[in-house]
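Quick one: this structure, given as structure tokens, is what I'll be asking you about.
In this view, the complex is presented without one of its protein chains, the others remaining in place.
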Amino acid sequence: MADLVTLTTDFGEDSPYVAALKGALLQVNPKARIQDLSHHIPPQDLRYTAFFLSTALPFFPPGVIHVVVVDPGVGTDRAVLLVELAGQRLVLPDNGCWTALADRIPDQPVVRRLTEPRYWRHPVSATFHGRDIMGPVAGHLSAGVNPQRLGEPTNNWMHLDLPRPRIDKSTLTGEILFIDHFGNLITNFTGDDLIPFASDGWQCQLGRRSWRRIPCIYSYGKAPEGSLVAILGSSGYLEFAVTNGNAARLLKLQSGARVVIKK
Amino acid sequence: MADLVTLTTDFGEDSPYVAALKGALLQVNPKARIQDLSHHIPPQDLRYTAFFLSTALPFFPPGVIHVVVVDPGVGTDRAVLLVELAGQRLVLPDNGCWTALADRIPDQPVVRRLTEPRYWRHPVSATFHGRDIMGPVAGHLSAGVNPQRLGEPTNNWMHLDLPRPRIDKSTLTGEILFIDHFGNLITNFTGDDLIPFASDGWQCQLGRRSWRRIPCIYSYGKAPEGSLVAILGSSGYLEFAVTNGNAARLLKLQSGARVVIKK
Partner (left out) sequence: MADLVTLTTDFGEDSPYVAALKGALLQVNPKARIQDLSHHIPPQDLRYTAFFLSTALPFFPPGVIHVVVVDPGVGTDRAVLLVELAGQRLVLPDNGCWTALADRIPDQPVVRRLTEPRYWRHPVSATFHGRDIMGPVAGHLSAGVNPQRLGEPTNNWMHLDLPRPRIDKSTLTGEILFIDHFGNLITNFTGDDLIPFASDGWQCQLGRRSWRRIPCIYSYGKAPEGSLVAILGSSGYLEFAVTNGNAARLLKLQSGARVVIKK
């Protein structure tokens, strides 16, 4: 599948940037098969990107090339990396957005700094390395160019950790990591974190409000419509949801809000 | 075309769910050619889905596989179906969202319940059957697996009818079925419904407001800019439009609003 290239950006779909990136990539390898993953990462939001990649990329097969352009540092001397991880290849700026994904995968990543300008588009602009560096490099990779020709290995890169909850005997303190399209509040509590708190309902604090008991259910369909429930979600994290409703809108909570669970 | 798979979901593009679904599908068949139809079905809106599918899918060639994930019942015991219809194949939850499409097509559908877990991704989550069942099954289908291996035929499935207008001698009473991206108000009146009312203008009621005469035109370009017109739209339904404007915004109408036409 070396010809399959996915795109994840914060470009939106109203601007011509996705189109220009696709053009520059296809200019190098017109046979590349391009798949959009998302162009709706909030602008420059690296933590959002980190959650996105760590949740979605484990489901892809080896051989796929992922171009990720969320790049607040474009035009500074931040590097551009090629990361090989469990057979997948990521082309992205050195800003840490991929290290939470790597933490979920047992394999060691092989990381290169892209230093060979012969694989780039010229002139290289100062503000659009997606079009001028990352797209063309992905084009060359998808056409079979050996990663070793693109740059030297490095052991030095930025890390970006997703926040971990604080656990003590009777309390679990964390935060809302991500709010999905349905308004589900995805916390940073994993199933493992929750084992000592196993129960069919908890005393919870979400933001400034407290609940005496939020029922824990197994699937959305199992609770009365409109009720607030806790559920171990498909991403492996505990999430709070309003069945067939929008929890974020109803509770007026945003990403980063504090979550406390008590035994 | 057995390798062509389309996706229609209510996942939005900001969450990692579309990406995870694509990954799970490509994991099974890396050669599948995936086309997005929409990820902007309003959350859990089955009637919207029914209109969307019945309007768009008749234009596709035989052999295409359509994955449709609008799934308010995920995690309950609702079935997942494979529907074969005029040579196209639909993989979707048993919630009726495809029966309005079937009503438009003379062929009888062949329907199977997906009961063979060997074609699914494991562990199957309770909240994301798009990734764990429907995507992988579509991957297997696109790789040539015989539908008979995926589950047993059934004659028992959910139906969801789009509302039909009430017709009497001098009055046609219906509703706004769908508001499109341009703000055009698509009613549930077909061309056939309108034959007894044929005219170049009608007395109409849209929501709470009445018009003495809304002109009926043949195409948007034929009316002065900004005027409210009635037109038999490309979906086969009568729609009310403001030429080069947004009728829904101007008239403050929503899907479901009552529409009455008088001779």
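First chain written, first letter: the chains are A and B, and each begins at residue 1.
Simple rule for what comes next: a residue touches a chain if its C-beta (ideal position, glycine included) is under 8 Å from a C-beta of that chain, and two chains touch if they have at least 3 such contacts.
Treat the numbers as computed from the prediction; the structure is a model and nothing was measured.
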Contact with the hidden chain (one of A:4, A:34 or A:259): A:34
Hidden-chain contact residue, picked from the options A:4, A:24 or A:238: A:24
Option touching the unshown chain, where B:57, B:176 or B:216 are the choices: B:57
Options B:30, B:151 or B:233, residue touching the unrepresented chain: B:233
Residues from chain B at the interface with the omitted partner, ascending: 1, 4, 6, 8, 33, 35-42, 51-53, 55-61, 63-64, 180-182, 218-222, 231, 233-235, 244, 246
Interface with the unshown chain - residue positions in chain A: 10-20, 22-24, 26-27, 30, 33-34, 36, 43-44, 72-76, 78, 125-128, 131-132
